[in-house]
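A single protein chain has been omitted; all remaining protein chains appear in their positions.
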Amino acid sequence: MGLRLDYKTDLWVDWCPGCGNFGILTAMQKALAELGLKPWEVVIVSGIGCSGKTPHFIYANGVHTLHGRAIPFATGVKLARPDLTVIVDGGDGDLLGIGAGHFVALGRRNLDITVIIHDNQVYGLTKGQASPTLPAGVKTKALPKPNLQDAVNPLALALSSGYTFVARAFAMDVEHLKEIIKAAVKHRGSALIDVLQPCVTYNDLYTTPWYRKRVYKLEDEGWDPVVRDPSERPVKLARAIEKAQEWGDRIPVGIFYQDPTRDTLEDRIASRIPSYRSLPPALQRIDSNGTPIVGERELKAIFRDRLIRVKKHH
Amino acid sequence: MGLRLDYKTDLWVDWCPGCGNFGILTAMQKALAELGLKPWEVVIVSGIGCSGKTPHFIYANGVHTLHGRAIPFATGVKLARPDLTVIVDGGDGDLLGIGAGHFVALGRRNLDITVIIHDNQVYGLTKGQASPTLPAGVKTKALPKPNLQDAVNPLALALSSGYTFVARAFAMDVEHLKEIIKAAVKHRGSALIDVLQPCVTYNDLYTTPWYRKRVYKLEDEGWDPVVRDPSERPVKLARAIEKAQEWGDRIPVGIFYQDPTRDTLEDRIASRIPSYRSLPPALQRIDSNGTPIVGERELKAIFRDRLIRVKKHH
Amino acid sequence: MEEARFLLGGPQGAGLETAAQVLTTAYAVRGYRVYSMREYFSNIKGRHSYILVRVNARRLPRAPREGPDIIAGLDAESVFTHFTEAREGTILVYDSGQAGVSPERIPSMERELRKRVRETLSRGGYPPTVEGAVTYARDVLGARPLPLDFRGILGELSKRLGIPAFKAKRFANTIIIAAVAGLTGLEVGDLREGFERRFPGRRDVVEGNTALVEVVYDALGDLRGSLALDEPLEPPGEYFVVSGNDVVAMGKVVGGLRIQTYYPITPAADESFMLEAHENLDADGSSLGGVVVFQTEDEIAAISAAIGAALTGARAATATSGPGFDLMVEALGWAGMNEAPVVVTYYQRGGPSTGLPTRGGQQDLYSALFSGHGEYPRIVVASGDHEEAFYDAVKALNWAERYQLPVIHLLDKFLANSIVTLEPPSLEGVRIDRGLLAGSAGPEYRRFDKSGGPISPRALLGQEGVVMWYTGDEHDEYGHISEDPVNRREMHRARMRKLEVAASEIPEEGERAVLYEGGSDFLLVGWGSVKGAALEAIELLRGEGLRGSYLHLRVFEPFPSRYVLEVLRSFEEDRVIAVEANYLAQAARLVAMNTGYRVARRILKWTGRPIYVGELSRAIVRIVEGGSVEEVLDYGA
Partner (left out) sequence: MEEARFLLGGPQGAGLETAAQVLTTAYAVRGYRVYSMREYFSNIKGRHSYILVRVNARRLPRAPREGPDIIAGLDAESVFTHFTEAREGTILVYDSGQAGVSPERIPSMERELRKRVRETLSRGGYPPTVEGAVTYARDVLGARPLPLDFRGILGELSKRLGIPAFKAKRFANTIIIAAVAGLTGLEVGDLREGFERRFPGRRDVVEGNTALVEVVYDALGDLRGSLALDEPLEPPGEYFVVSGNDVVAMGKVVGGLRIQTYYPITPAADESFMLEAHENLDADGSSLGGVVVFQTEDEIAAISAAIGAALTGARAATATSGPGFDLMVEALGWAGMNEAPVVVTYYQRGGPSTGLPTRGGQQDLYSALFSGHGEYPRIVVASGDHEEAFYDAVKALNWAERYQLPVIHLLDKFLANSIVTLEPPSLEGVRIDRGLLAGSAGPEYRRFDKSGGPISPRALLGQEGVVMWYTGDEHDEYGHISEDPVNRREMHRARMRKLEVAASEIPEEGERAVLYEGGSDFLLVGWGSVKGAALEAIELLRGEGLRGSYLHLRVFEPFPSRYVLEVLRSFEEDRVIAVEANYLAQAARLVAMNTGYRVARRILKWTGRPIYVGELSRAIVRIVEGGSVEEVLDYGA
C-alpha cells in the first residue's frame, strides 16, 4: 500500500448495501482531495457505531475512539497539533446521546474542528434502537414498541452551544455535501454538519425516497447565514434556530449559520503562550540526546517563586 | 427532630456568609410550604458542589448524588414514583459541564422534574475555577489567567433540548424566585430555572450589586411565555432563545417559555403500561409472604411465546 | 445416534440467528435437548456468521464441541472458513453454483483467513476454490461433500409458489436449515412449527419456508434421514427455548424486578429487549403489574436511574457489558456508600476496550470485583449455565436488598447468545427476601442506624411520615455529611462488615463454590461458562481412564476461601488446573489472594471464541500426562 492521495483504503467497506454512509464517505474523500490536503496532515476521529468505522475507509490518519468520545480525543489531537486538520465522524447516538456533554463543550470552545453527524435516527451497530434524533411515538423496524423519548434538534443544540458554523446536508447528495464539508473545514472554529443519513436496515421511516421528496437547499432561497459583525449574532442565531425547526414537508439543507467573527480557542491559547502556534506541544523539544531540556538550573528558574535562599550566619 | 412542615433542618448551613445559595434555600423552603406538600412527598436531588449540599438543609427527602448526575438519579426516583415531587439542585459546573449530556436528555423526555441551576459562574466547592457559564477572557479571583473557554447560555440550551418550562431568576430576590419555583413545580413536564447566584468568595465580577443594577422582570414588560397551541412552538421558542441572549446592561428574569401542550414521559409510559399511574414500579407487590407473585404458572404465561410443548408419540 | 452436531454458516444478515431459533424449536418440539451457539462479527450485514448446534436425545449438551456431523454453508466464505473443521464422515453441504469461487473474490473475508486458506490448500496441492476446499476436506479429512444447486432449488420454489425469483431468494437461508433437518430426520411439520414461532402472524413467510423445506427434502434424496437421531428419552411436556439473555430476564421478572434501565450494548441489550417485549406482566388475562424498561442516554444515567429507583423500593437493575460497566463505576461506589440495593447484570465480551464486541471471554472478573475507588461492599456472583443464570438473577435481587448493597451478576457472551431447551425451572424454594424494612418508621427515623448491627432498617423514599437523606459523602446515622473521625471509623467498618454477615449466611459449599467430584486424577478450577466444557471434558476423559473433578467458583465476593482451600488441598498440587477464557487466569489469582494457594497449572483461551470440549480435554491430558504447565487454546473460527 503506497501513499495515496485519493483518500481511499483497500479495505472492504462493510456497511449494508445502500447505506447513506457511503455517500458521506465519498463526499469526505472528494472534499479532502479537492482541498489539496496531504493524508498525514489530516486526522479523522470517530466514535463507535456504523459511523465509527469511517476512518478505516479513508486513507488519512484515523483514530476510531470510544462511543461518544470522539470530540474529546479530537480536542487533544488538535490542541497538541493545531496545524493539523481534524474531523470528527460520529453517530447521532454517539454525539447527541452519550456524547452530548462533549458536543456542547466543543461549541463553547470554538476549537477549529469539523464535526459530522451521521444522523440516521437509530443506533445502527447495536441493531436499531431509537437514537436521540428519533421523534417520540414513531416505531422503526427494530423497536418492540413506539419510541418513548423525543428527538433533540442537532442544529438548534449546536447553535445554542456556540458552534460558529452550523449546516445540514443529505448523504445522498454527494456533491452538495462535499461542498459543505469543504466550507466547514475551511471555516476557522467549531463546525457542525448534521448529515441526514438513511439507514436501509433499521430505519424504514426516514428513507432515501422520503428525503428526496422533501429536501431543499437554503441557498436556493437566498438564505444568508453569515455573521458579519458581532452585533448581528443574537438575531442571526435566533433566525437560524427558528429555521432549524422546519421539518416535515420541506426540509432545508445547507449552511444555516456561520460566524467568522469569534476568536478560536487556539487564538486564545496563543495569546497566553506566545510560542504556541510556532511550537505547539507536540513539536517542542523536551530533551537533547536524552538529557532533559529543563535541567537543574532551568528548574530553579522556572519555579523561582518556590525557591528559598537560606540566610547564612544571621 | 419531629416532622416539620417549614422544610427546615437543624443543621448548620455551611455556605459562606452572603452566599446567594441562602436565597435559593429560603425560596425553596417557602415554595414547598406554600405548595402544601408533605415533606415525604418531596425528593430533593442534588449533585456535588456548594449547591449540592442544599438537600441537607431542607426537611424533605434528600438525595445528594454525584457530580453531574443529579438528573439521572432524579429520573430513576420519578420513574419509580411518578406521584412524588422531584426537584434537582445543581451547580453550573454540575449541570452544564460534567452533566450537560443528562441536561439535554431530560429536555428530550419532558419528564415532570424541576431543575434549579445555582449559576455562580464558578466551581465553588473546588475553589473558584471557571465554570461553563463564565465568559471567555474574564478573570475571576481564583483564576491564575483569564478564562480560555466561553460560556454556554443555560436558557438557550434548555430551550433547544426540549424543556417545556424555562425561566431565570435572581437568588437575592427571594419572593420572585419562590413564585417561579412554585410555577415550575406545578408545570407538568421538565422545568428549568437558571438562578443567578452570587458567589461572594470566588466571583468578584457578577456580584449582588452588579446584578441588582441590571435585573428586570419579563412580566413587567408583558412577555407572554405560554404556548397555547403546538403550532406556536417554533416561533415562541425562537423568540425565547433570542430573548435569552440579552445580557449586559439589562438582564431579564422570569418565565421565558412554557409549553403545556406536550405530553410528558409519564403520559407516554402510561399509554403502554396501563397500570403505571395507579401502581407505579415502587408500589407494586412482588411477593406474598415471600413467595414470588410470578410463580411457575405465571412465568409460563408471561413468556408463553418462548414455551414449546413437546409433541408426544409422533 | 444419540447426538448430532452441525455448523451452519453464512453472511451476517442472511438469517443465521433465525436458523438457530427455528432449528432449536423444531428439535424441541420433538423432545430433543438442544444447545446452539452463534458467532458473528461486529457488523450488520455481509460478514461471516455461523451457528453451532448440538442436538441430543438424552440430555442437554453444555458446550461447543468439535467434529460436526454436518457443515452447511450458505456461501463460499462459509466453506473457506470451516472446511478444516470437517472430520471423518462430516457431510459438507454447499452451493454447487459457488464451486469455482476463490477467496480473492470474497471481499468480506478477513486478510488473515484468506492467507491461511491459500496456504492450507496450496500446501496440499489443491486449487484455491470452493471446489478445492471441499476436495481437501474429502481427501484429507474424510468429509462427504453434498453439493446442492441453490439456484435450482430456489427456482423450483419460485415455480411452486408462483413468486418471482428475487423474492424466492429471500428464503435462501432455509436451504441449509432444511438440509440439516432433513439429514437428521426431522419432519416438515416440526420445522413448520419453528417458523411459526419465529414469524408469528406472518403466514406468507411460514408458507414460503415450509414449501422450500419440501423442495430441499426432495433434493436430499436418499440422504434424507441418514443421520437420524435416537428417539428422545422421556422428554418433559414443555421446554423454554431461550438464550442466556432471555433466562436472566425471566429470572428478574420472578425476582420482582420493576425497573430495568439500560443503554444498548452487545451482548447485554437483548435482555432488556426481552423485558420490554414482556413489559406488561399479563398472566392468563390478569395483570400482575408492569416492568418499566428505560433506555437512557448513557450507562452513567442507566446505573444512576436504577439506583434512584431502588431508593423508592422498586427492585431495579441495569444490564451492560465492559465499556458500559466502566462508566457505571462511580455510581456503583455511591450505591455502596449509600447501601442502595441495585443489581448490575454484567455480560463479558472480548476486551480490552471495544475489543471483540460480539465475541466472548472472561476477562472482566477483576473489573467486577475491584473497579471503583475507595472500599465498599459488593457481592459478585457468576453464572455457569442457563439454569444458574435464572436462579442467580433472582438471588441477586434478594441479596441486594437483604445486604443493602450493589450486586454484580456476571455472565458472558457465550452464555448470553447460546440458545437451549430449558426445562421450566422449578420455583419451589424460591423466595423473595426484601431484607430489613422500616415499615413503621416515623419522624425519628435514621436511615443509617447501626445500633442493631451493620444492617440498618430501610425506609423507602416516598414512604409516608418518613424523611431521610442520602449522600456520597461520609455521613452520620441520619445520612447527613459527617467528617468526624470516630463516626467515620465506625460507619466504614459497619458497611464493610455487611460482607461478613453475607459470608456467614450464604453457604460456601454448594452455593459459593460447587465441587463436581469425579475422581482425583486432576482438578479443574473454573467459573462461569467454563463449567459446561469442563464437565463434558471430564466425562470424555473418564472414557479414557482419567478421572477428574471440577471446582466451580460461583461467588467471588464474599469469597469462599475456607472451602476452596480445603478442596484444593485435597488434590495433588500438580494436578490442579485453572481453566479460564482470559490471559491472566484471573480467578486463579484471586484464589491466591484469598487463600494463599497458587494454582500453578492453567489452560487459557482468549481468542474470543468459547472453549471447546475436545481442545480442553486434549490440553488436560498434556498437563496431566505430558507435564505441561500452561496450555493456550485457540480452536474455532
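As written, the chains take the letters A, B and C, and residue 1 is the first residue of each chain.
Criterion: a residue touches a chain if its C-beta (ideal position, glycine included) is under 8 Å from a C-beta of that chain, and two chains touch if they have at least 3 such contacts.
Please read all numbers here as calculations on a predicted model, not as lab measurements.
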Which is it among C:R87, C:R118, C:R170 or C:R589 that touches the chain not included here?
C:R589
Answer key for C:Q21, C:N173, C:S456 or C:T471 versus the chain not shown reads C:T471
Touch rule applied to subunit C and the missing chain gives residues 41-42, 110-113, 116, 321-323, 325-327, 329-330, 333-334, 336-338, 348, 350-359, 361, 363-364, 366-367, 369-376, 471-474, 476, 481-489, 492-493, 496, 582-584, 589-590, 592-594, 596-598, 606-609, 632, 634, 636-637
Against the hidden chain, subunit B presents residues 12, 14-17, 48, 50, 66-68, 93, 97-98, 100, 123-127, 129-130, 132, 144-145, 148-149, 201
So which bits of subunit A touch the chain we can't see?
1-3, 9, 11, 39-41, 43, 45, 48, 53, 55-56, 59-66, 69, 71-81, 83-84, 101-102, 104-105, 269, 272-276, 279-287, 290-303, 305-312, 314
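What we mean here is this: only the chains that are shown with their structure count from here on.
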When centres are defined as mean Cα positions, the distance from subunit A to subunit C in whole Å is 37
Touching two or more other chains - residue numbers and ranges from subunit C
279, 294, 297-298
Subunit A residues touching 2+ other chains are 97-98, 100, 132, 145, 148-149
